[in-house]
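Note that this complex is displayed minus one protein chain, with the remaining chains in position.
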Amino acid sequence: MTLYSGLFGDADVERALGDEALVQAMLDVEAALADALADAGLVPTSSARVVREAARAERYDREALACEAARAGNLAIPLVRQLTAAVEAIDPYAAEAVHLGATSQDILDTAAILQFRAALPSMMAHLARAEGAAARHARRYRDTPMSGRTWLQPATPVTFGLKAAGWLDAIDRSRRALGDAADGAFVLQFGGASGTLASLGDAADRVADALATRLGLPRPAAPWHAQRDRLVRFACALGVLTGTLGKVARDLALLAQPEVAEAAEAPSPGRGGSSTMPHKQNSVASAVALAASVRAPALVASLLAGMPQEHERGLGGWQAEWSVLPELLRMTAGASRAIADALESLVVDAARMKHNLDRLGGLTQAEAVVVALAPHVGRAAARTVVESACRRASADRRSLAEVLSSDPVVTRALAPDALARTLAPEHYLGQAAATVDRVLAATGRAKDADA
Amino acid sequence: MTLYSGLFGDADVERALGDEALVQAMLDVEAALADALADAGLVPTSSARVVREAARAERYDREALACEAARAGNLAIPLVRQLTAAVEAIDPYAAEAVHLGATSQDILDTAAILQFRAALPSMMAHLARAEGAAARHARRYRDTPMSGRTWLQPATPVTFGLKAAGWLDAIDRSRRALGDAADGAFVLQFGGASGTLASLGDAADRVADALATRLGLPRPAAPWHAQRDRLVRFACALGVLTGTLGKVARDLALLAQPEVAEAAEAPSPGRGGSSTMPHKQNSVASAVALAASVRAPALVASLLAGMPQEHERGLGGWQAEWSVLPELLRMTAGASRAIADALESLVVDAARMKHNLDRLGGLTQAEAVVVALAPHVGRAAARTVVESACRRASADRRSLAEVLSSDPVVTRALAPDALARTLAPEHYLGQAAATVDRVLAATGRAKDADA
Amino acid sequence: MTLYSGLFGDADVERALGDEALVQAMLDVEAALADALADAGLVPTSSARVVREAARAERYDREALACEAARAGNLAIPLVRQLTAAVEAIDPYAAEAVHLGATSQDILDTAAILQFRAALPSMMAHLARAEGAAARHARRYRDTPMSGRTWLQPATPVTFGLKAAGWLDAIDRSRRALGDAADGAFVLQFGGASGTLASLGDAADRVADALATRLGLPRPAAPWHAQRDRLVRFACALGVLTGTLGKVARDLALLAQPEVAEAAEAPSPGRGGSSTMPHKQNSVASAVALAASVRAPALVASLLAGMPQEHERGLGGWQAEWSVLPELLRMTAGASRAIADALESLVVDAARMKHNLDRLGGLTQAEAVVVALAPHVGRAAARTVVESACRRASADRRSLAEVLSSDPVVTRALAPDALARTLAPEHYLGQAAATVDRVLAATGRAKDADA
Partner (left out) sequence: MTLYSGLFGDADVERALGDEALVQAMLDVEAALADALADAGLVPTSSARVVREAARAERYDREALACEAARAGNLAIPLVRQLTAAVEAIDPYAAEAVHLGATSQDILDTAAILQFRAALPSMMAHLARAEGAAARHARRYRDTPMSGRTWLQPATPVTFGLKAAGWLDAIDRSRRALGDAADGAFVLQFGGASGTLASLGDAADRVADALATRLGLPRPAAPWHAQRDRLVRFACALGVLTGTLGKVARDLALLAQPEVAEAAEAPSPGRGGSSTMPHKQNSVASAVALAASVRAPALVASLLAGMPQEHERGLGGWQAEWSVLPELLRMTAGASRAIADALESLVVDAARMKHNLDRLGGLTQAEAVVVALAPHVGRAAARTVVESACRRASADRRSLAEVLSSDPVVTRALAPDALARTLAPEHYLGQAAATVDRVLAATGRAKDADA
């Protein structure tokens, strides 16, 4: 674990994506290939057994692999050399069974798929936690009014439940899209030097099928050495999910501002402090998710930019991918964990939401007043009256309620209790609750699964 | 049509995305809203009729809209003002029916969806052409050998049919993924000021359903003013498709180099010339698709970067989207058209493919020789023999065939005709034809639909 | 002016970058080339005069240029054709003087440089306005305390002058860097077909020098058809400047939140309203600058990605540049204008700054209390005392001041007036004023030039 992967990442994901896991994944592909060759009768089962025995990452010198790879141009070449030597040390004859039929990219691509597959469940579990927590907030605060905010300025009122339902809806959609993209991307890469598997002769088909079965990966219609669309689609799904998590983080960070103070990540020891200011409670989870959402777009763009790869296997575009997808997964996983933690521990202050609404002095109700006045004076006139009242309220630092109460056009149309009702945010929530219910139903979270 | 959209774009797509189309799409949403309000009984049908009458783009002054929008902050505000005035001029009372219940973003987002929906069919038609042409090449050149090329260096032989099948497979996948993303993204935006539709009171639900029906767009569980994932997923699909088309373009441009000369866009008058060199036949279609593939990743990244939008409607992130998605569609459409044209007109030179293979003097067969020697001397020894022969061939500027023919280890193992056969690319094509067949079957193009 | 360039751009910049300006810039290069050929004695002066006469943009059919360019692959080819025809119509012999020695890219690149050079002054004027306004705020509010805010949480106090000085410092630096990059990038492109100017024979050097002189552009050591670093460096400078303006916008948008309300763009008619909410005063300028800062990074990335252009002139990378740099300039210019307007009209509420500080109940002074206590109890113990007081204040919803006043460790060390002084933000401003003065001096704005 590097210092930064520790800071941003998720320990389980890191285990799946780290250097030792990479070496092991490559060895797993080589071992499965030896088995598949045995299945197809090309090598003795005993040779395949020796390959598998030698295929244990801890036996390999990663520093040497890195150095040799810099000359060779990829990691598979030195690993195959070391693996062959290890197999030979056990049984010289078995070395004939190593890497037969494959090209470096078959091993590297399939190993990457194995790593990504291993990294996914932990991230999906974080997302399930995040969705569960968002659903709980949506249910609990379904009818709790708060200021709507558009362009960072007050808008008509919403409920905190509606905001949480919006998060839930988007995370749910993005998680499912990620699952679909993973299903599409997690396929076998096996084509040999140029994608024809020519070195395996007539046995090619049998070996490829056996390898796919052994690794639990579908075998696609054609190798994809220079057709990277499936992988990039997976990356895009990670990118969209990270953007969605970044939106949650942005909202949380804004709500946690002391001047707003409507919701905040729960304080805990050692969390979000400062090296010099003893009072600090920083929104660490939001920072992690926002940082991820700053980085993810560019990581996705790298992969898109690398797509026009030359002929049967590319020069530059493929090599550029190698560390980008793991880094992107790290970012998305870190953001998933962070948002799950933040939503699960979120301290919501409904009273402060009401207080902030009240302090706006009726501004959020300006549209409601237009709606209420319109039947009496027409919509255009109603709007003019309210706009002018808003201007006076701002100029005189009075509340809109106060200004309206002393406007004869208004008082003629609306009795005091009707005006009061119009100025009450809790009576101008429209479809908020219905939308919460629709989202909960659509995401299968109408009831708390944990309750 | 601007100078650059003319250069890169597609005329039909440009018609759907241009400024007049944008104004008309916004007006179409306003007119449909008036109808929906009438459906729900909130305004008279006659008022809705007046709104629709006034909702014709050619009546509106785009220069004035642009100027006013710069102050207002968006295009909907001045358009609603102009539309209201136009309606009032016909029937003052009908003005009450304009824009009731909606916010600017409802109009802008839904109008954008209508534009994108209108732009799609032309692009899809280009892609169908591209796939049809790729399939024809795949069938026709299923067994035509050419040099495989990896890292831009010779690899084991492939067939031109295999290369074309790879293009077909990836375009087909990317086109279907785009269709799915469009289905997911083309939904109604209608939430009013903060997403609650509060100004429509109890009628909100009915109006929203009627509006969705009238526009032929599904109504989602919740408004998506600040949840942009669906739209960005659509953008990602455009990006991946453009990358896929860029890969085809890269291959074509490399094949068209005079030193390779295996395939080229057909020359035609006024196409790909030079302002000073009379002999020039530039690969214009490849240039268009490659340029699109340089631009698309960054356009996608912009949209991903804008996702963390604040609260109910964002400040900056949303506004950044406005011209990006149309620009991305332009790029993808231009690339689709270009690749369809290039593949349909492609001049393929199978004889030159053979000639280029021959000039490599057997290099593409090095692996084949190892495979053939291995049963006689073991795989490791076979590889050593061939590596050393390759080095000698390169040092002495002789062909590999020549060097091998004079190597006693080789001649002892392989009779002259066996060696000759091993050195013949057409006998070392492995799964090439089978892969072509699999791809044609998977994409439903085993037979020529036009035949 | 397109709808979106109206919304984001600056009218002067738009005039320099629009389609008519592009055609005129290309014609200006052609006319200057004819003059230079005459200077070098290759063509008669009278022919050059005819070329210049024909080189007026309004004569050319842009729709036809766009269509023809789509086939030709670039705009110069059809323009040279139309120009040649126009010249021939006046004087057939003069047509020999058109475009002699040049390649399309010479014209397109140099025309782009002319356009960018024309667009710069208006942007620089906006930046000067922005810096002037920031400097005025820095001087006026040099000693006005406000809450420092780090990670969007309260930090030790700053002054509004310090914040404004930070903006000034960064804009000044970014503007000067842009000027330097423009000086480096605004050079002649003139190399002919492959960069050798071979078609001009021995006169090449003289023609190139004369052309450079006539256009007022330095002639570089070598043509730069496929070496785009200067141009991309200019783009990077635009990108960094836009990021700097985005930072100002972010601060302004956050300060304008009603719960903070410390500064806001001045309201004005037709500015920042809503299509449905009559009370709205949206931060339009901030939205424009933030949107620009979302888009600029990707536009810069496109240009960087297009740099590896093939051989003497590239395929794809160059073509991708064409609309990106103008779009980036539009974004930066729009952001410059917006921030200049916002800072010039900014309504600052110093009383609210004080009020917000007071409402924090001493939290911003936590570090100050540690500093004051440290000499009495040691730094580590002081920190422990204050951290525990912060926790109690938060738990009991009391002010930190109140909690500290009842803590015997504190009261033993600090007399009531010493504690009161420690808790007063205006006594804990450190280097704020000195930093303001340093920045004003460094940017040459110690005094108001307008005063």
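Order as written gives the chain letters A, B and C; numbering starts at 1 within each chain.
Note that contacts are C-beta pairs under 8 Å (C-beta built on N, C-alpha and C of every residue); 3 or more make two chains touch, one makes a residue touch a chain.
Only a predicted model underlies this, so the values are computations on that prediction, with no experimental measurement involved.
Among C:Ala16, C:Ala48 or C:Ala249, only C:Ala249 touches the chain left out of the display.
The omitted chain makes contact with just one of the residues A:Gly195, A:Gly272 or A:Gly361: A:Gly272.
Only one of B:Ala11, B:Ala57 or B:Met277 touches the absent chain when the whole complex is considered: B:Met277.
Summary of contacts with the chain left out: across B:Val386, B:Ala401 or B:Leu423, the touching residue is B:Val386.
One chain of the complex is left out; on chain B, the residues touching it are 149-156, 253-254, 256-260, 267, 272, 274, 276-283, 287, 297-298, 301, 305, 356, 359-360, 363, 366-367, 370, 383, 386-387, 390, 394, 400. Where chain C meets the missing chain, the touching residues are 73, 84, 95-96, 100, 103, 148-152, 155-158, 162-163, 165-166, 169-170, 173-174, 177, 192-201, 204-205, 221-230, 232-233, 236-237, 239-240, 242-244, 246-247, 249-251, 254, 290, 293-294, 296-298, 300-302, 304-305, 307-315, 367-368, 370-371, 374, 378-380, 428-432, 434-435, 438-439, 441-442. Within chain A, the residues in touch with the undisplayed chain are 1-8, 19, 22-23, 62-63, 65-77, 80, 99, 101-104, 107, 192-193, 199, 246, 249, 253, 268, 270-277, 282-284, 286-295, 297-299, 301-302, 305-306, 315-320, 322-324.
Convention: only the chains that are shown with their structure count from here on.
Rounded to a multiple of 5, the Cα-based rotation taking chain A onto chain C is 180 degrees. If each chain is reduced to the centroid of its CA atoms, chain A and chain C end up 31 Å from each other. Taking each chain's centre as the average of its CA atoms, chain A and chain B sit 24 Å apart.
For chain A, the set of residues touching two or more other chains reads 149-152, 155-156, 254, 297-298, 301, 305, 367, 370.
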